[in-house]
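Of the protein chains in this complex, one is absent; all others appear in place.
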Amino acid sequence: MTATHFLPRQHLQTLLDQLDALGYRCIGPQVRDGTIVFDRLSDATALPVGIGAHQTPGRYRLEHQDHPRCFAWANGPQALKPLLFAPQERLWRTERDDAGRLSFTSEPQPMQRQAIIGVRACDLAALALQDAHFAGPRADPGYSRRRRDLLLVGVECGQPANTCFCASTGDGPAISTGADLALTELDTGFLVRAASEVGSALCDALPLRAPSDEERAQGAAEIEQARLRQCRSLPGRNLRESLFANLDHPRWDEVATRCLACGNCVAVCPTCFCSTEREQPSIDGSSSTHLRLWDSCFSAEHSYVHGRLLRPDTRTRYRQWLTHKLGGWHDQYGRSGCVGCGRCIAWCPVGIDLTAETNAICADASESAQEAP
Amino acid sequence: MSTATAMGPPWEAEVLSRDDETQSLCTLHLRLTDADARAAYRFLPGQFNMLYVPAVGGVPISIASDPEQPQRLAHTISAVGRVTRVLARLSTGDRIGLRGPYGRGWPLDQAEGQDLVVVTGGLGCAPVVAAIDYALARRADFGQLVILQGVKHAADMFWRARYDAWAELPNTVVRLAADQPDHHWQDHVGLVTDLLDEIPLRPDASIALICGPEPMMLAAAKRLVALGISDDRIWLSLERGFQCGVGHCGHCQLGPYFVCRDGPVFPWSEISWLLGQKGF
Partner (left out) sequence: MTSPPSPPFEPANTLGRRPRLAVHKLSSCDGCQLALLNAGESLLTLAERFDIVHFAEAGIIDVDAEADIALVEGSVSTAEEAKRIQAIRARSRWLMPIGACATAGGPQALRNLADAEAWIASLYPEPQHIDARPTADAVAAHVHVELELPGCPVSTTQVLAALASLLAGATPFAEQDKVCLDCKRRGQVCVLVTQDAPCLGPVTVTGCDALCTSLGRACYGCYGPAENPEVATLAQRFAELGLDAEAVTRRFLFQQSGAEPFQQRVRAWHPKLQAGSATASADRGRDLASADRGSSMLSSMTSGMTSADRNLSMTSKEDDDD
C-alpha cells in the first residue's frame, strides 16, 4: 500500500510548475465549446473550477456550481485517445524522380514528453487496451513514440454522470493502476498517491503534508458514493457468447431504426482504434503523402472488400460495433473493449444507450451473469 | 526485419515483367530494388503483400510465386478498384511500393506426409499457387496432390498451361470446372465443388486448401466435412479490406479475429461459426 499524502488546493499550481521544470508539456482539462476538453495547460486557474457536467443520452451541458473543485465532472468527449492515437497522422511521403524512381521517407515529429492531468480511471483502463493494441508486437511507431515518457496524473471520479457505468465494467471510479500519481479531490485539496517511480519523485518535490483521518475517510466515502450512484450497467463482464448467439436478435433491426450510423460513438470511444489510409497527391505529380485517419465501423469504406460492401446497412454496422466491442475483444485482448465511460451514450446525437441495447440483446446473459470480483 | 513489415514506409519494388492472363487479370513479377531488403525477404505460401501506388493508394495482394524464389515475387491482379486498375496497367520498369509479407500462410508443416486437396474458384487459385510450388519442390514429403479449379465463364480460366503441366505429374489429379462453358470447353461443366465427389479422397490423410469467393468456399468446406474430413484439416484463405497488414486498422475485423494477422488462412474449425453470416 503506497502512502497517501495531501496537496493543499493552493499548491495545485506547484504541481504544474514542477512538471514544467521537469520538461513536461502539461495537458489538462478546461472548458471549451460547451464541454471539457484536454489541451495545453500551464495555469491551474484554467482548470474547470466550479464546473459540473450534466450528461444524459444525446445531451451534454456544463453547469456552474458553487464549489472550488476543478474535477467535479465525469468526463468530456475525449481524453487520452487523440493524444496518443492521432486522429490524423502522416505515415510516409513518397517522392518520384524524373526516372520514375521512388523514395519513401517518414520523419517522426520531434516529441516533447507530455504530462496529462485529470485522467479518469476509465481512461486509464482504455489506455491499457490501446497499449495492447498499438504497442504490442509490431508496435505502431507514432503511438509508441507519443506513449513513451508519458506522465499521467489521474484524478478519481467523484461525480459520475448519468451516463457512466464504470463500476459495472470494473474500471472505476477509483484508480487502481496506470497512473503515476492518483489524486482524490476534496474541497480543500487533494489526496495524493504515487503509483510509479516518476510519481514518487514528483511527490518529493511537492509541498505535501500527511492527510488527516477525516480527509482520508471523506475521499474514500466520496468515491464509494460515486460508485453507488451509477445508474447504468451491463448484464455481465463477458457477453461474448451471448452476443454471438444473438446475431439475429430483432433488437438489431430496431436499433437500426434509431441509429444514424454517424460514427460519433466510435469517435468518442476511448478504446476504438480503427483507422483508414488516405493519399494526398501533389498536383505536380512529384510527390504524395500517405495519411492515416481515424475511421469508424459505421463508414462504408470500413467493410469494403474488392468491389463490394460487407456491411451495407446500419443494422450490420451497429451489430459489428457492439459485437466487437463487447464480444471480439475478449478473444483479442482478454477483456471487453468497454470501460464504462458512457461517452457513446452522451455523445450519440440520438441518445442510443449501449447498456440498454446490450441488456435487451443479452437478456439471456443477465440471468446467469457472473460478475468478476 | 525491416520497418516495412510494420507501419513504416514501403520498399520500392520494380516491375520485372507482366503476364496478361485474361482480359481483366494480369500477373506482375516484382523485385525489391534494395539489395539488402531483397536478400532478407522471405515469405510463406498464403501470405500477402501490400502493394502501394504513390498518389493512389495501397491494396493487399497474395503472393503467387515460388517461396524458394523470394527475389522475384508474382502478384496476380484483378482490375476492380482504384488501385488495382492502376496496377493492372503497369509495365516493365515501373516502380511501386511494397510492404510485407503479412499474415498466416497455409499449414504446410501440418500437411507434410498428407494428401493435398486444393479447391479454388476464380482468382482464388493465386494464393494457393505458392503452396503448390512448395509441395512440388518437396514432392516426396506429400502424398497425392489434387488440384480443382473452377471458373464462372470458360474464358476466365487462366494458367491453363500450368494446369496441363501439373496434370502430367505423377500422383497428381487436376480437374477444371466452368459454370458457363464455351464450345472449346472439354472439362467439367458446373461447380468446382461437384468435382469433390469425383476424386479419390482419403479423409484421414488429407489437408484441404480452399480459396475463392466465400459462397464457393463455404460450399466446398461443407462438402468436405460431409465427405469425412475433420474441420481442422480444412483450410480457407479469406479476403478482407486489409490496409495496415498488422491488425491495427480494424478493417479486417471478423468476430474475434483480425483476418490480416490471424489469417488470412484459417482452419474451418475456427471460422465455420461466423463465415457466411451476412455482415461479417
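Structural remarks
Note that the chains are named A and B in the order they appear, and that numbering of residues resets to 1 at the start of each chain.
Convention: a contact is a pair of C-beta atoms (placed from the backbone, for glycine too) under 8 Å apart; a residue touches a chain by one contact, two chains touch by 3 or more.
Bear in mind that the values here come from a model prediction, so they are computed numbers and not experimental data.
Touch with the chain that is not drawn comes from one residue among B:A37, B:V80, B:L136 or B:L218, which is B:V80. Only one residue in the set A:A21, A:A99 or A:I283 touches the chain that does not appear here, and it is A:I283.
Not every partner is drawn; the one left out touches chain A at residues 31-35, 37, 51-52, 54, 56, 58-64, 77-78, 82, 87-88, 160-162, 229, 231, 257-264, 267-268, 278-285, 293-296, 299-301, 304, 307-309, 312-314, 317, 346-350. Residue-level contact of chain B with the missing chain is found at 53-57, 80-83, 85-86, 89-90, 94.
Everything that follows uses one rule, which is that only the chains that are shown with their structure count from here on.
Our note on geometry: chain A versus chain B, Cα centroid distance of 39 Å, whole angstroms. Across the complex, chain A is touched by residues 3, 5-12, 33, 52, 54-58, 78, 80-81, 93-97, 239-241, 243-244, 246-251, 253, 255-258, 273-274, 277-280 of chain B.
The touching residues of chain A, when paired with chain B in their complex, are 91-92, 94, 96, 100-106, 133-134, 138-142, 240, 244, 247, 273-279, 281-282, 285, 287-288, 290, 292, 295, 297, 301-307, 310-311, 315-316, 319-320, 323-324, 327-328, 330-332.
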